[in-house]
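This view holds just a subset of the chains, kept in their places.
Per-chain numbering from 1; labels A and B assigned in written order.
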Amino acid sequence: MQDNIVKEFNDYRAKMNDKILADNNKIIKRIFNLDTNAFSEGALDVKTKELLGLTASMVLRCDDCVRYHLETCYKEGLKKEEVAEAMSIATLIGGTIVIPHLRRAYEFWEALETQS
Amino acid sequence: MQDNIVKEFNDYRAKMNDKILADNNKIIKRIFNLDTNAFSEGALDVKTKELLGLTASMVLRCDDCVRYHLETCYKEGLKKEEVAEAMSIATLIGGTIVIPHLRRAYEFWEALETQS
């Protein structure tokens, strides 16, 4: 059951991204494009960049963004302790209002581990 | 099915607004009142004001506020390209954390078009 939250998230995300991109708004398309570029290998490696994306998403309290970066962190082979440390920094900087997002992040990470 | 998200949103909103206003807190009642006044014709026309409300709601990442203004935009006869341009500005100013709200906004707009 638990891995459904991964599939559900990805399906909705893919379906709506398709509709948004089909709409052909140039600004939005370019922002989507930048998103791919920004997280590819550069002066910093992909793992570090994904942890940056995760931490930024946590402090900004965006569950969907957290889920997206958790999945990429997972696929990149980051360990749970590494992800948890990044999230602990996010909780300290962002405060206890981050905690509800931390709960959902732990649930999503567990689903990622369960499904594989 | 998709137009249900419009009805569900409006029903819950109406039901809870009634309860809040029945509670007779003077400050809250006046804020609700201001809300009606602020978006009526003035130096700026209603369409422009609704686009302002939509853009502010997007960058503040308030899904219910976005839905409310999308519906009013739709009723005021704003075209999808106009709404999409306002949302593209919101995504640029507010960053990629706005994108999950953009997905739900596109879904809601589609529901508005489908139900009519």
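To be clear about the criterion, a residue touches a chain if its C-beta (ideal position, glycine included) is under 8 Å from a C-beta of that chain, and two chains touch if they have at least 3 such contacts.
Predicted model only: the values in this text are computed from it and were never measured.
Engineer: Beyond the 2 copies placed here, what is the full number of copies in the complex?
Structural biologist: 6
By our rule, only the chains that are shown with their structure count from here on.
Engineer: Roughly how big is the turn, in degrees to the nearest 5, that lines up subunit A with subunit B by CA atoms?
Structural biologist: Value: 120 degrees, nearest 5.
Engineer: Determine the centre-to-centre distance between subunit A and subunit B, using the mean Cα coordinates as centres, and give it in whole Å.
Structural biologist: Computed value for the inter-centroid distance: 26 Å.
Engineer: Where on subunit A is subunit B touching in the complex?
Structural biologist: Checking each residue of subunit A against subunit B gives 12-13, 16-17, 19-20, 23, 25-28, 31-32, 35, 56-57, 60, 62-65.
Engineer: In their shared complex, at which residues does subunit B touch subunit A?
Structural biologist: For subunit B paired with subunit A, touching residues are 61, 80-81, 84-85, 87-89, 91-92, 96-97, 99-100, 102-104, 106-107, 110.
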